[in-house]
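One protein chain is absent from this view; the other protein chains keep their places.
In this document, chain identifiers A, B, C and D correspond to the written order of the chains, with residue numbering beginning at 1 in each.
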Amino acid sequence: MSSDASIIVLSFQIALVATGVTLPVGMLIAWLLARKQFHGKFALDVFVSLPLALPPVVVGYALLWLVGTHSWFGSLGESVFGSTLAFTWIAAALAAAVVSLPLVVRSFTAALAGVDPRLEVAARGLGSGSFRTFFTITLPLAYRGVIAGALLGFVRALSEFGATIVVAGNIPGRTQTIPAAIFTRISAGDSDAAWRLTIVSILLGVMALATHNWLLKLSSTVSRDSSEVG
Amino acid sequence: MSSDASIIVLSFQIALVATGVTLPVGMLIAWLLARKQFHGKFALDVFVSLPLALPPVVVGYALLWLVGTHSWFGSLGESVFGSTLAFTWIAAALAAAVVSLPLVVRSFTAALAGVDPRLEVAARGLGSGSFRTFFTITLPLAYRGVIAGALLGFVRALSEFGATIVVAGNIPGRTQTIPAAIFTRISAGDSDAAWRLTIVSILLGVMALATHNWLLKLSSTVSRDSSEVG
Amino acid sequence: MISFDLRIDRRGFSFDVSGQFDEGVTAVFGPSGAGKTTLLNCLAGSMRPDSGSIEIDGENVYSSADGIWVRPEKRRIGTVYQDGALFPHLSVRRNIDFGWKLVPAEQRRLDPLEIVELLGLSDLLERMPSELSGGERQRVAIARALAISPRLFLLDEPLASLDVARKGSILNYLKRVHDEFKIPMVYVSHSVTEVVSIASHAMLIRDGSVLGFDRPSALLLTAALDGSSVERFENILHGVVGESTDQLTTIEIDRISISTRHQNKNPGEKVVVSLGANQIILAPSEPNQLSARNVLKGRVKEIWSSNGKVFAEVDVGPEIIVELTESALNELGISVRSDVFLIFKSSSVDVFDA
Amino acid sequence: MISFDLRIDRRGFSFDVSGQFDEGVTAVFGPSGAGKTTLLNCLAGSMRPDSGSIEIDGENVYSSADGIWVRPEKRRIGTVYQDGALFPHLSVRRNIDFGWKLVPAEQRRLDPLEIVELLGLSDLLERMPSELSGGERQRVAIARALAISPRLFLLDEPLASLDVARKGSILNYLKRVHDEFKIPMVYVSHSVTEVVSIASHAMLIRDGSVLGFDRPSALLLTAALDGSSVERFENILHGVVGESTDQLTTIEIDRISISTRHQNKNPGEKVVVSLGANQIILAPSEPNQLSARNVLKGRVKEIWSSNGKVFAEVDVGPEIIVELTESALNELGISVRSDVFLIFKSSSVDVFDA
Partner (left out) sequence: VSDNDENIPLIFAAASLSDVLEDSAELYENETEKRIEFSFGGSLTLANQITQLGAPADGVFLVGDTAISRISAADMLNGDGNGAVLFNQIALIGTNNSLPLESLTDLAGREGRIAIGNPELAPAGHYAKQAMMSAGVWNQLSDRLVLTSDVRSAMAAVTSGNVDFAFVYTSDVTSSQNNSFKQLTVIEDGYDQIFYTFAPISGAANHQAVTDFKSFLLSSKQAQDIFNAAGFQWNVLLTRITDTGGHH
């Protein structure tokens, strides 16, 4: 059994990488969904949201197939990485990313759609291209939903279990994340060790939430309204 | 083996009941988090978000322990329902509710916090109490986030597996939801049957998403803006 | 009757305003950033002052000393916000209905349909606020606030982006509402002409303090002498409509009559007349052969001068204040108790419903 | 030079406006809901018309026929929106900086610091928009749009909630900016006095159509005769400052000179003078002994009458239009080519920087 510390570090690494992927990808998709009209918009929406509708284990099997040698994507991955991605920490990060993406996209879309388009129009008129406008106006104004989405995504990635264990296995020191380790320990009847990691999970969750609230406060200069209606 | 139809109906029932609980509870908590200052606010936030940070299996064990005959809550439940809630569909709904609550609360909070308080002030001034103001002004203006949160919650409840199987078991006809049935069928090597239910899951997800988009459109008269900036 | 005493401290701005508004119309003037909106917000209950008290019709709705705070929805105060604050998710109709529905039927004194009609909103009822022009939005805000038949009506520059024709008709409507239902109004404006015809009192605020609170004419005089807060001094006179020809209408005021442009009014109707002090010419002897339709004889009662401006109060029956220059004063040899003639054009007189 | 031809169909409103604005200042008038904001939005590129074209300085920025659409950020048009549209998450400073930072240094012609100073915003730079009063917000919107040194400057009722003193100083600043940098301006307003002093052209819009497009004086005359769209007719005269006493300043216009209230100006400065047609009295013979400081001799060139109003154009050197009543006209026996005297007070004359 590998040490708690290494499990925690691995979990953290996987969740961070997963979030590092979901945030930009999620933002792009959310922007498309919130601001653009195009054919296949609903299909994109469905595709991104699917992992939420499916039991994680099924997502895991689907990913296992995807990275397998039979698929185009799998053979591409194999030629890039030298071997299949399955059962590596990259697969774990992929699973975490896929599973948390719907949460991120949904939160981001709602947040972006809530921004008053007239402010974007005003920014465009001041010479700011659509790219810059997005980053200086839309995104900061959508900050609540964006931060909430990032939190949801990161925490979901940290606690991801079902899909990960299928596509990345449960290999101590290589792909065994905190949830997998907790599951293993519970199954092995080692409830003390399971408890330790559970408490770590809780602490990580609390830390993520505290960071979330801190970020919210940091950017909440937006609404320093003084209305105090009894 | 119980029929696909009965599994789907049961899953739906469980997810509906779970959502029926999470929506009002989540809204109340979100309102407290978005609009009120009180001691223990962060604690409430953490408590509600915990199920997101923990592997569902752990949540399941925690719930089983909670509704089990050993706990105060469990004995209360026992005296009300005549028997322990564990391994009943109510336990499954409870698990689904607990696991989806963080998604709902987080989306709702971001949505409510994004509503311009001056409009609430205006409504109060027109004679609308804080309760009515919430339902006629705040809630409709937060509709994007609210609908997104409800979708996330419902779909998460539909796909819930890890916590459910621990606290409610996997009893065909009584607590076996679609994810549990898929798991069982995969374990038994019946991949055709597993596939059938996976497709059902996907369809349910698509339906939920379509409903979500339809609700969005229905209430999007808010932003019939005609700005069409290149 | 509203009496209040309000204190607020913000960084860079301290607000300390007290006063009493009776059931008339009170105009609130003052430069940008003076604290006018702040005053209205406190009265409406949408902002809670740091300390002080507010009493409406004998009811204490706020008192920091006694810890009293009546919630805004219990105050029944109609507020027209400077930025409209329309509900973006409700149609014009539902914006206007919003408060009206909440008023017990027996307390409803204004008919929303009539309000809508008078504010020219009938064709816009099914529009969403985002589909309205700026002026249309302001009118909807007025209609929404009026629809609750308020005990007190607060207006924050409600006519700022309206054209003259609309301004006039809305002002007349507000005045009618006020007279018929005796709803006290507090009216924030930068435009003296806009308010003068309707207000019975005026308050001048600057930098969060009350500089003056008086009858509009008296306050305007102070402000006009001071020169920075108002455009000009307006004489406000109450009279009744006399006879009309195609082009002219006479208004009888006390013992005198004044020619105005033709008014669509019936003889005997009560009106308010506003006449700019800078639009009147003084002559020591009766002039003849002038296009000006009004020549009134009177006696100078008082002369003020300040900042190079001179105002003379002339008793012609009613008292009328005339703005003139020091050189004219000297040249014509006019002083207190001189007999003089006031000359002004019929088109210089604005007539409003009383 | 901007030429445009724009068509939009909305339910209940069809918009079809075309015209050419030169490098001067164009005032756009019209009742609420006329389509003024719509016009500005189309020019700025924040709204795309159904069809038509827009050409700015020879560059086609929009043409439905050729499928051309230059994105708003490429147009460098400064727009002051009716509702301000300030960025709520940025401080006043960063709102103003926003566009300025994006302008290549060599194209920056206006100094943000000076703009801020002149609009009286220096103390507010660190505030958030939610902490500003209504008038303060409008000034920030003006500053933000000016800061990009625009090729074309669009203002949608920018001074609606400002006090007179501020209005005057901002107008003068805008005019200076215009003169110095020759930035064409389009200025939407309901207030004739506000615009008359600054505009070289005026467009009157109603129900989405152009009713008139001409020099302001000519357009105002049409509008004043019509009676519904503007308060009154203003004579606009260009002159230079003559001598000043404590109370009075003379303005030399062509061959005549006019007395005005004391102006803080140096002799020789160019100014624009505005004089309400309804503030002038006509006399067939020279009057004596009047407080009015201005008596000008001239000859009637033309007389229009409409809706019970009569306007007479009198050549006193420049041509000045006088509003009078039919009865006065008849009584005094004035007709075209009569010699007459124009009488008006020094306080009836408004003076603006040219």
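Here is the rule we use: contacts are C-beta pairs under 8 Å (C-beta built on N, C-alpha and C of every residue); 3 or more make two chains touch, one makes a residue touch a chain.
The structure presented is a predicted model; accordingly, all values stated were derived computationally and were not measured.
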Contact residue for the chain not shown (choose from A:Ala188, A:Leu203 or A:Leu218): A:Ala188
Give me the chain B residues in contact with the hidden chain, please. 1-2, 61, 64-65, 68-70, 83-84, 86-89, 165-166, 169-176, 180, 183-191
Residues of chain A (touch criterion as defined above) contacting the omitted chain: 1, 60-61, 64-65, 67-70, 74, 84, 86-87, 165-166, 169-172, 180, 183-184, 186-189, 191
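FYI, only the chains that are shown with their structure count from here on.
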State the chain with the largest centre-to-centre distance from chain D, centres being mean CA positions. B
Centre distance in Å when chain B and chain D are each reduced to the mean of their C-alpha atoms: 59
Measure off the straight-line distance from the CA centroid of chain A to the CA centroid of chain D, and report it in whole Å. 55
Would you mind listing the residues of chain A that make contact with two or more other chains? 118, 121, 124, 223, 225, 227, 229
For chain D, residues contacting two or more additional chains: 45-46, 71-72, 131
Any idea which chain B residues touch chain C in the complex? 118-119, 121-130, 132-133, 136-137, 140-141, 143, 219, 221-225
Once bound in the complex, which stretches of chain D touch chain C? 10, 12, 30-34, 36-37, 82-83, 123, 131-136, 139, 156-157, 160-166, 190, 228-232, 245-248, 259, 261-262, 278-285, 287, 289-293, 308-309, 322-329, 332, 334, 343, 345-348
With touch defined as at the start, can you tell me which chain B residues reach chain A in the complex? 42, 45-46, 49-50, 52-58, 61, 102-103, 106-107, 109-111, 113-114, 117-118, 120-121, 124, 130, 144-145, 147-148, 151-152, 155-156, 158-159, 161-162, 178-179, 182-183, 186, 198, 201-202, 204-206, 208-210, 213, 223, 225, 227, 229
